[in-house]
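Showing just some of the chains, left in place.
Going by the order they are written in, the chains are A and B; count residues from 1 in each one.
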Amino acid sequence: MKVFFDEIDVLTESRTELVDISSYVEDHVRKSNIKNGFCLAYALHSTVAIIVNEHETGLIQDIINKVEKDFPKGMGWLHDRIDDNADAHLASTFIGPSRIFPIKNGRLVKGKWQNIFVLELDGPRTRKIVLETLGE
Amino acid sequence: MKVFFDEIDVLTESRTELVDISSYVEDHVRKSNIKNGFCLAYALHSTVAIIVNEHETGLIQDIINKVEKDFPKGMGWLHDRIDDNADAHLASTFIGPSRIFPIKNGRLVKGKWQNIFVLELDGPRTRKIVLETLGE
């Protein structure tokens, strides 16, 4: 059994933003030399989520619009008395801080229309994403 | 350490639909001969999700109704200019393409009222689900 770790820094430029990290995750799996196992992409933050979907410009904007509509800023959230970002915490809570993938024959398994994104919910910031591959 | 893979084809008949794949996942775990580990059910699609809940006819319809209400079709989504299914991509993005389970004493661990479903969001289609069990 082998375990291999990476940590990537993602710099975001807007409050709500998607950053495609697919190539970083694929490089990580290649460097791990692990043939079969699991790969976890895990965000060390409570105002970020990891999501999987198609990299298409219109859809990326649809995702941003949908998040901002479903988790609106400044609605009198109680957490806003401490830090003005309750909406970002709520979206991260429901969507989740990670996604996990099969590794087969040394490659990350995902569909043709599946890319891996960091969903920034309270940028701009520098975000740390842990990548871990475990297998043989 | 052992790793065992299966891929199942799921044929759906409606645009939004739940297909119970619990017995396929349990057969996969049995065939793996793995006693303790993890089992991942992963959909290779960006308009599908994997979910876990009770197999009850009314609830299945409630889930379909709730998805269609929260992710409505044809709301002027930008992705619809490319392909008329942005609502399906959005639901898959937020719910997620996979669920993972403990394996203990050779059995899939889940609650009495937990079944595993493919949530089709843009059917009818043939869908590919990767099953992977890793352990000892």
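The criterion applied here is as follows: a contact is a pair of C-beta atoms (placed from the backbone, for glycine too) under 8 Å apart; a residue touches a chain by one contact, two chains touch by 3 or more.
Please read these numbers as outputs of a predicted model, since none were measured by experiment.
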Copy count of the single sequence across the entire complex, 2 present: 3
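In the analysis below, only the chains that are shown with their structure count from here on.
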Measuring from the mean C-alpha position of chain A to the mean C-alpha position of chain B, what distance in angstrom results? 20
For the chain A and chain B complex, residues of the former touching the latter: 1, 36-38, 51-54, 56-59, 61-63, 66, 94-96, 99-102, 104, 109-114, 134-136
The answer for chain B against chain A in the complex is residues 1, 3, 5, 38, 40, 42-46, 77-82, 86, 89-90, 92-94, 96-98, 100, 128, 130, 132, 134
